[in-house]
Every structure is written in structure tokens, then in C-alpha cells.
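Take a look at the structure set out below.
Shown here: the complex without one of its protein chains, the others still in place.
And then subunit A:
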Amino acid sequence: MLSDTEAVELLSFLKADVRPDVKGQAVEYILGLSSHRDGCQFLRSNPNFLVALVDLTSDPTADIVKNCYHALINLSADETLHQLLVTKANVLPVLFKNLLDPEYPFSDRICTILTNLSRHEKTCTTVFKVLQEDVGLAQLVEIFCTEGYNKKASLHYLGPLLSNLTQLPEARNYILDKDRCVIQRLLPYTQYQASTVRRGGVIGTLRNCCFDYVHHEWLLSDAVDILPFLLLPLAGPEELTDEENEGLPVDLQYLPEDKKREEDPDIRKMLLETLLLLTATKAGRQTLKQKNVYPVMREFHRWEKEPHVVLACEKLVQVLIGDEPEKGMENLMEVNIPEDVQEKLIGADAKEQQELEKEQEERRQKEGKNQVPEGMER
């Protein structure tokens, strides 16, 4: 690694007034450092470099700015650097300010950095705080939902950013605000073919929002109508009976022959998890049963090949066709059982049910067989 004197010299080259070619080479060197662990360690111990890097994002030379952002992307991928980046280097205001600019050419890189920084709760909280001060979540959603907001950037990574932010209850509360129209604007993106990143980000956001079961009734009501948007990516071209069709949400009726299901298995799993969350309350279970979610899942189960997705599907189906839980346990989320135990219980229940049914069937058969001999004996 660099010696102390070398470090000081290098730092001096990272100033705005230095000759462009020298500055450029210095930035390239930092970019190199940022791409491996030792380099990151060095920068962690010498945070002034981070400050310089952030300052140089306003450099007039495009190549230098580009390399700064690349370095920042690498650095933000390292969790141990997060606090330094947002405090000492104070990168957030710069990022947000440029994000708002519809002409800014590096907005996609900004989104990636923000997504990285918001991954873990501690820094995520800081990101959200600065977001609210400088831009506001409303603006962020607006930018995300405005087609062609920035001609030079797709802004698809705002999707995962939103998803990360919704790990915080404050962010979820904003998106789930009944007095506004926020979540409704995100729903159509569950089928956004042009970008897996955007699609996955939105679905992740919806899943996180469904953790708060108090909102379930509203989410399933006409005011939001989240169900069809979750089901549509999972529905296929298979024909259902007229009766099954009639009960489906409007968006799932008469699907064309060329209907394709969601291609990404992780996204399919997220959708199933979200649906499972919505079965936590009795009302939610009833709604999903009424709206014929089961036939859709039945066809999906036949089609799905990935084992971990099949399992998620089976969990959902279990709730849809299983009996209602006993009194006092109707809200599956309020029962105080740790999640892993809960899973085991549900699995055990299922197994028990199967064995019970098997026993009953055998008993029935035995009785049937015994009927005749007894009569004859008499």
C-alpha cells in the first residue's frame, strides 16, 4: 500500500485546480483502489480521499466525473465504508441534487450508489432522512413514474432504492398513505417488461409494504386493488373453466394464448411471498379465496420448475385450501410464534392433515369391505 508521504501527494492531486491529466490519473488510481478489498481498507483509514472524490464529481472533465462515480459505486458496495461516505464525505446532498436534474448524465450511477447505501438499516435511515430534507419521497416516486424524465438515464435503479427504503416504517407509511396516491402509481410496474431491475424493485417494495397487516384491507380494496397486479405476472395462458374465469379479477380474465409468466424466479418467489403475507388476516384470506386465487396457483404449480419457488407456492396454496385457524389465532401475524417455529408448525400441520386423511380413507375402505362378510355371517 501507499506510504504516508505518497498518500499525501496523491491527495494533493485530487484537487480541482490541479492539471486535468494529473487529476485524471489520480482519480483512475483511486478507482483501482476501490475495486479491491485492500484498497478499500486503505481508503477507510484515509477518509480525506473520500471527501476529495465527492468534491471531484463537480469537475468539468466528464471522464473524471465518470470515474469518480464508478469509484463511489465500488465503495458503496462495501458496508464498512457507508458511515464515512454519508458523514465525513457527505455524499448524499450531492447525489440528490444531481438526481433531480433531468439532464444529468450520471443519474443511473447515482441510483446505484443510493441503492447500495440503503441496503442496511443504519445507513438507510440516514439516506431517508437526507432524502426527505432535500428531495422528498414524493418527488422520488414522481421521478420514478415519469416516463423519460431523464433522457440520458433510465433510472431503473430507483426501484431497488425504493425497495430498500421501505425496510423503514417511515418510508412504508409514506407509500401507504391513504390520503395520497403513491402506491397506486407503482402497481403497473409489476409487469414492466423493459427492466428486471425496475420490476423487481417495485415488487420488493410491495412485499415490504405488505408486512404491515393493518393496511391489508385497504390494499385489497378498490382504492388500491393490489391483487391483480400481483397475480398477473404469475398467471399463464392456460384456459380455466368458465366458472373459474368469472370469479377472477377483471385483469386476469380472457388472457391471450401468448401470455408469459414472470421470467425471473426470484421475482416470482417475491410475488408469492407477498400474496402469502396478504393471507395473514381472515379478511385477506377470504378475499383471496373469493377472487379465485387458488385456480391460478394450481396452474402455476404445474408450470413452475424451480424448487424454492414451488415451495413458496405450496405454502400459499396450503393457506388457500386449508381450514380456518381456531379462534384467537385468526390473525396469523398476531400469534406470538417465532417465524421458523411457525413454519415448522404449518409444515407439521400439513403432514398431520395428510396422514389424517389417509387414515380416514383406509378406515372407510375397511368398513366397506367388512360390510359384506358381516351380513353374510348373520
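Methods note: a residue touches a chain if its C-beta (ideal position, glycine included) is under 8 Å from a C-beta of that chain, and two chains touch if they have at least 3 such contacts; residues count from 1.
Rule of thumb we're sticking to: contacts and distances are computed from a predicted model.
Visitor: There's a gap in the complex where one chain should be. From "Ubiquitin-conjugating enzyme E2 Z", "Tetratricopeptide repeat domain 4", "Elongation factor P" or "serine C-palmitoyltransferase", what does UniProt name that chain?
Guide: The record names the chain that does not appear here as "Tetratricopeptide repeat domain 4".
Visitor: Which of A:R44, A:K66, A:R185 or A:R261 sits in contact with the chain that's absent?
Guide: A:R185
Visitor: Among A:G148, A:P256 or A:P307, which one is in touch with the chain left out?
Guide: A:P256
Visitor: Tell me which of A:E28, A:E142 or A:E330 is the one touching the absent chain.
Guide: Once the missing chain is taken into account, the touching residue is A:E142.
Visitor: Which listed residue, A:P228, A:G247 or A:P265, touches the chain dropped from view?
Guide: A:P228
Visitor: Which subunit A residues would touch the chain omitted from the figure, given the whole complex?
Guide: These residues touch the chain not displayed: 138, 142, 145, 179-181, 184-185, 222-223, 225, 228, 250-251, 253-256.
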